[in-house]
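The structure follows.
So, chain A:
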Amino acid sequence: MGEPSAVGRLELPGTGDLVAMRDLKAALLERLEGGQSVHLDATHVAEPSAALIQLIEAAATSFAARDLTVSLVSPSDALCAAYEDLGLFGALMTRIAVDL
Partner candidate 1 sequence: MDAKRQPVQADDSPEAQFVSFEIGADTFLIPIERVVEFRIWSEPTAVPHTPEYVRGIVNIRGEIVPIYDVAARMGRTHTQPTDRHVVVIVRGEDSRSIGLVVDSVTDIVNVRTSAMAPMPKIEGGKATPFMSGVVFIDSKILGVTDIDRLVQETFPEGEHQTYLAPPDAAGSR
Partner candidate 2 sequence: MSEEEDLKRIFFLECEELIGNAEQSVEALRGDGVPTEAINALFRAVHSVKGGAGAFGIEGLAKFAHAFESFMDRLRKGRAELDQAALDLLFDGVDVLRMLVEEARDGIRAPQARYEAALSGLREAAGLEDEPEGEQETLPVAEAETGTELKVPTTQYRIRFAPGPRLMTAGVDPLRILRAIKALGDVSIEVDDAKLPALVELDPSVCFYAWTITLDSAAPRADIEEISEMLDDLAEIEIEVTCEPQPEPPPIGTSLAVTEAPKTAATKPNPAAPPATAPAASAVPPPRRDKPVPTVRVDVPKLERLGNMVGELIITQAFLARQAASLDADEHRSLFRALDEMSQHIRDLADAATSIRAQPLKVVFSRFGAQIRDLEKATGKRIRLEVRGDSTEIDKTVVDRLSEPLTHMIRNSIDHGIEPTDVRIAAGKDPVGLLRLSAEQRGAQVVIELADDGGGVDRERVLRKAIEKGLVPADAALTDEEIDNIIFLPGFSTADSVTSISGRGVGMDAVRETITEMGGQVGLVSRPGQGTTFSLYLPLSLAILDAMVTVVGRQFYLIPTGVIVESLRPPASAIVRMDEASPMLSWRGQMVRILPLAKEFAIDGAVEDPTLSILVVVRPAGGEMLAIQVDDLIGQEPVVVKSLEKNFRKVPGLSAATILGDGRPALILDPPTLGSSFGRRRKQETTPMLAAG
């Protein structure tokens, strides 16, 4: 799809229910195939789930394999707490976008 454009932005849904996860995966795949890094706006994530975090992390790995990044922008406290409770605090630290 040509040159990697400016970083794409996706807003994460408020809850991590499985239906929303399918949509999110599709959106992420689209960006991946388009060669576009993604900023995930996590300000409004109120009820995160393991499914959501798993998806973000899997995406991060797959993007990294193509030298692209998946970053979290202003993660809500709920999302941070969820990362921590899943034992993925370190991953969170890596995931948070620093240059905004």
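Candidate selection criterion: all candidates are chains of the complex that A comes from, given by their letters.
As a convention for this text, a contact is a pair of C-beta atoms (placed from the backbone, for glycine too) under 8 Å apart; a residue touches a chain by one contact, two chains touch by 3 or more; residues count from 1.
Just so it is clear, the structure is predicted and the values come from calculations on it, not from any experiment.
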Identify which of the numbered candidates 1 or 2 touches chain A in this complex. 2
What residues of chain A sit close enough to touch candidate 2 in their complex? 16, 18, 21-22, 24-25, 28-29, 32, 43, 46-51, 53-55, 57-59, 61-65, 74-78, 80-82, 84-91, 93-94, 96
